Structure formats: C-alpha cells, structure tokens
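The structure's right below; bear with me while I get my questions together.
Left out: one protein chain. Kept in place: all the others.
Chain nomenclature is as follows: A and B, assigned in order of appearance, with residue numbering initiated at 1 for each chain independently.
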Amino acid sequence: MNIIVCIKQVPDTEQLQKVKVDPQTNTLVREGVPGIINPFDENAIEEALRLKEKKGGKVTVLSMGPSQAAESLRKALAMGVDEAVLLSDRLFAGSDTLATSYTLAMAIKRIEPFDLILLGKQAIDGDTAQVGPGLAEWLNLPQITYARKIEVNEDKIRVERALEDVFEVVESPLPVVVTVTKDINEPRYPSLRGLIRAKAEQISIWTAEDLPLDKRRIGLEGSPTQVVKVFIPKPPRKGDILSGEISQVVDKLILEIEKRSIIQ
Amino acid sequence: MDFSLSDDQKMILELVEEVSQAEFALRADEISKKGEFPGENIKKLAELDLFGVTIPKEYGGLGMDYLTWTLISEKISKACATTGLIFGANLLCTYPLLVFGTEDQKRKFLPPLARGKALGAFALTEPEAGSDAGNVQTIAKKEEDHYTLNGSKIFITNGEVAHTYIVITTMDRSLGPRGLTAFILEKGTSGFSFGQHFEKMGLSALPNVELIFHDCRVPKENLLSKEKRGFRVAMQTFAAGRIGVGIGALGVAEAAFEEAKKYSKQRVQFGRSISSFQAIQHTLADMATEIEGAKYLLYRAAWLLDQGKPFEKLASMGKLYASEVAMKVTTKAVQILGGYGYTKDYPVERYMREAKLFEIIEGTSEIQRGVIANKILKE
Partner (left out) sequence: MRKIKIIVEKCNGCEKCLSSCLFSAIKMENKIPRILDNCNLCGACIDACPFEAIVLEKEEIRVDLSSYRGVWIFAEQRERQVMPVTYELLGVGRALANDLGEELSGVLLGSHMKGKAEELLNYDLEKIYLIDDPLFESYRTHLYTQAIVDLVNHKRPEVILMGATSLGRDLAPRVATRLQTGLTADCTGLEIDKKERNLIQTRPALGGNIMARIISPYHRPQMATVRPKVMKRARPGHSKKAEIIEIKPKISQNNEAVKIISLIREEKEAVDLQGAEIIVSGGRGLGKPENFSLIRKLADLLGGAVGASRAVVDADWIQPYHQVGQTGKTVQPKLYIACGISGAIQHQVGMRTSEVIVAINKDPEAPIFNIATYGIVEDLHKFLPVLIEKLEKRRKS
C-alpha cells in the first residue's frame, strides 16, 4: 500500500509564552518557537505505519511549512516512515486552507501513485479541520473524516467515524482521503535506531518551482480569507480563593452555585 | 575536560526523559503498591532499543558507550526505581558475556538480550554466601559432555522473568574463591526451577527470586570463561554493575529531592512557605550538593570504563557514595514533608524504603569501603 501522510509542524503550546504575529501578513510567526508534530498528525503517521506493517508498501510523509518543519519530518522518519518531503518556499507563506490544500494536492500529484492519504483531523494551531476535505476536493477523491478505526481489505477501506453521539461505519474504494481522531491509536515513540537513522536521512525539499502550480493559487494571493486582526482574548477574570475550614468552604461554595441558579 | 553532551546523546536522552515521565513515572506508585512486575515498561524499553545500547552492532545492539547507558539509566530510575533496577540488572548479564564470552556464546545469547526479547540476570548470592562470595556452595560437577549443578541462589533480581542467567557455582568448595566457575543458564533447562519470591521492605514489584538447581544439566558450551575462573567473572561484573546500581540510587535521590523542593515551596507554616526557613534551605542545599557529587563520580567511572582505563575504584566510590546519599536524601525528604511525608499519599516514604536496598546490593557499603581501601593503599 502506498500511503501519503500530510503533517504540520505546530507550536508547542507548552513552550508558548507569548504568541508572535507578523504585522504584515497577520499570520503567526513560526520561527523561533519550538515546534512539535501536530498531535493528530502523529496518530495519522502511526496509522500509516500500522497499515504498512500489515499490508506492506511505503509511507511518505509530506509537510508544507518553513525550513524548521524539517524537524518534524525527521521525527516522522525516526518513527519509521520511508520518505519525507518538505514543501518550503516564501511564496507559500500566508496560505489559508484553500491555498494550503491546493499546494499539498499539487505536490501529491508529483508523488503519485498512492492508495491512501491520511491526515490528522485538524491542526491545533489553526483548528480549522478544513485542509483534509479541501485536499480531497482538489484531488477529486472521496473523503472520510473523524476516523477512529480503519480497516483495509483488498482495495476497499472500512472506517468507523466518530460523530457527536454515534459511530458511523462507512466503506469506500481506494484511493481516498481520511482524517483521523486521537482515539484511533497510540502513536509509537521513535526507537533509538530510528532516531539515529533519521538523523542521516535525506529530506526532499520542494519549492514552488518544483511543482506544477498556478502561482496565483498559492500563498497570500491564493487565499480568499484574510486575517485582518489577531488579538489575545481577555483571560477569564481571576476569581476568589475560598479559604477556611472545609465545612465552611463547602457551604459557601454551594451557596454561590445556588445564587447563580446553576442548581435549584 | 568537556562535560557537554553530544547532539546524539541529547537527542536520545530527550526521548528517554519523555517516555520515563509520561509512562514510567505515572505507573511507579501503582506497581509498587500492587507488587506487579512492570511488563508494560519493559516492553517500552525494548521497543525503544534501550536494552541494546552497550551491545555491539554485530550482536544486534547499538554499540554505544557506557556513559550514555548510565545517563539513560539515571532518567529511568528517577521515574521508577523498579524499572531502573530491572534495566540495570540486565547489564549484569550482558557485560560478562561481552567480556568473557566466546564468539559462539555472544552470537547466541546477545541478540535476544539486545532486543529485549530475553531479559538477563546474574546469580551469585546464596543463603551462606552474601558478602563472602567465595563461600558459594552450589556445586558444578563435570560430566562427559555437560555439567551437573546442584544448589540454590536467593534474592536474584529478574529471577523467573529473565531468560538468560549468569550463574556462579563452585567446582571445589575447599578452594573457596579459586573454585568458582561461571555458567550461562537458560530458563527451561531441566533441573532449573524457581522457588521463593521474597517480600521486601520496598521495591515490591522488583522480582527477587530463589533459583533452585537439582541435577541441572548445563551443556559444556555454556561454560563462561574457564573452569575455576568464575571469581574473576564475578568481580569484574560487579565492578561494572556498581555503576548501574549507583546510578539507580542517584535516580531515587533526585526524585526525592524534587518532591521535597516542590513541597517546601507550597507548604505554608507560620505564615510563610517553609522553603523560606533557613533550616529547610540548608537541608535542601546539602541534598543538592550531595547529589551533584554522586553524579560526577558515577559519570566519571562510566567514562573510564569506556576509555578502557581502570575504573573499579571510582565505580566502588560512586556506588558507595550514591547509595549513602540516596538514603540521606530520601530520609530528609520525608522529614521535610513532615507528617504528610510519612503517609502513603506522597511518594517520599516509598523512595526512602527503596533507597535502603542500594546500600546492600552489588556489594554492601562495607565491602565497597574494603575495595576502595584496597585500591588506594596500593597506589
């Protein structure tokens, strides 16, 4: 099975003291902030590796981002993927989800053939969950979102989708684009061997010149949505510390919740 | 003297730290309370290739240095002393194989150990032979094409879960240390069984088991080194093992220190956090200083081992010092946590119970002092 996993490097929110915003493009400045693989994309990589272990084949991981994103691709290599491709070009900067899914789609056309494309359901910085379906549309492929279980039999894929209150079991012929949830698996740690091997491996870097692109569809120019302002939301007002003897504090707490009509 | 870590070491240690804190630390309390062997942790160590760190590549390992192994072991032990000791005891099996094994023996026994498919153990201690290693009673009788073992071992770490055992026997009790002979034994060998599981003060999830040999048939290919050369095998294995045990003690000390430091900042008495009181500050300062001292003794011992230089003296010093530091630091940690420290709601009482073992195993502190004195008086 040839599987392509699209991943994104996102800021490690644990390290994020202050968010930096580029005043010109109103997009997030990613340089200098330690990055991690988007957690849901780690699940996608893991799922791809498991499918490869069962069915044989190859796993290619693809990411669009600044040069720093190569770190995440290296971690994916350490986990065991076969090949890594970074799409990096100043021209890609400022892409919204339409431009991003377009760029990824054009890169995937260069990576063909493939049986399956996996992505995490959303990135924890953008939180849009739009690139997966957008990518499927550009490639004219079926899409299956919110997968919590994947089974591949011959050339068909069976997926359990996690909806709000029910799980939907669907089936589709390959190839198809699938976005995965966290429940689908537990991503593996890279092994020491993997880490060492990945350090020496080559990551292909493709620029806008390397792809069959319509330059007007990429980057800021290819993005219908524009961010006009980014601001830090007012933190919820810090409240009170209730102190005193436990029994009294409990009474006070119950009183407060009653006052706010949360309980009768 | 360059004390910095290489990029590779940093990369590896970052991963070990992540796994140790995310997995081993979370389970440490529970496995201790239940006395449950941490199978999940061992599986993770194997998946990460950690069992193969010091084993050469041609035998399925990563061919790295003992210093890196020591740093890895420190992080594991800090998260979970039990897992650290199981990991460390494995070295007591792989090390003698590497130093004394024939090419055939290495090819046969090292690869599964490197992959974590088999765990290793080292068996010398007997009811009548603790510090007095030469008083081993388990007898090995030479036959046509094999040896027959009769006797028993006690307190063996990794007993029963391990597959590969280095067993120290004697071929002639009257010769004392000079009669000792080492063998490689595999679980499942006829006549090799397991007996008592010892209930301990702490580290209840660590397997410490009685081994029983009753007309146990050991193939002659499994003789390690030469007949009656087992004392040397034991002593050299202990020398390396001391670094492992020392670093395990250091890990426990570090965990206890972190806990005490954190608590002292939170705990308010007399209107201020107790970390603002000089008594507590001085205690914390002592703890931190002793930990740093133990650290570099052990790191240097490992470095000397890697350089092929004599390392036994420093290994003994490191083990002696680190284990005594661990006992002191954990006891002080309980003291700092006061009444709460004495309860099972906090881990420090467990650390204190765990620390005690490190002053005993792998050569008691008394033995270590003897070894050190011996070395320094010869210099």
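Keep this in mind: a contact is a pair of C-beta atoms (placed from the backbone, for glycine too) under 8 Å apart; a residue touches a chain by one contact, two chains touch by 3 or more.
Since we're looking at a predicted model, the values are computed, not measured.
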>> Counting contacts across the full complex, list the positions on chain A that touch the omitted chain.
In response: 11, 13-14, 16, 19, 21, 28, 39-40, 96-98, 101, 124-134, 136-138, 142-146, 158, 160-173, 176, 182-183, 221, 223-233, 235-243, 246-247, 249-251, 253-254, 256-257, 260, 262-263
> Can you list where chain B touches the absent chain?
Replying inline: 22, 26-27, 29-30, 265-266, 268, 345
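Criterion: only the chains that are shown with their structure count from here on.
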> How many angstrom between the C-alpha centroids of chain B and chain A?
Replying inline: 42
>> Taking the touch rule as given, give the residues of chain A at its contact with chain B in the complex, in rising order.
In response: 188-193, 195-196, 199
> Any idea which chain B residues touch chain A in the complex?
Replying inline: 8, 11-12, 15, 18-19, 44, 47-50, 52-53, 62
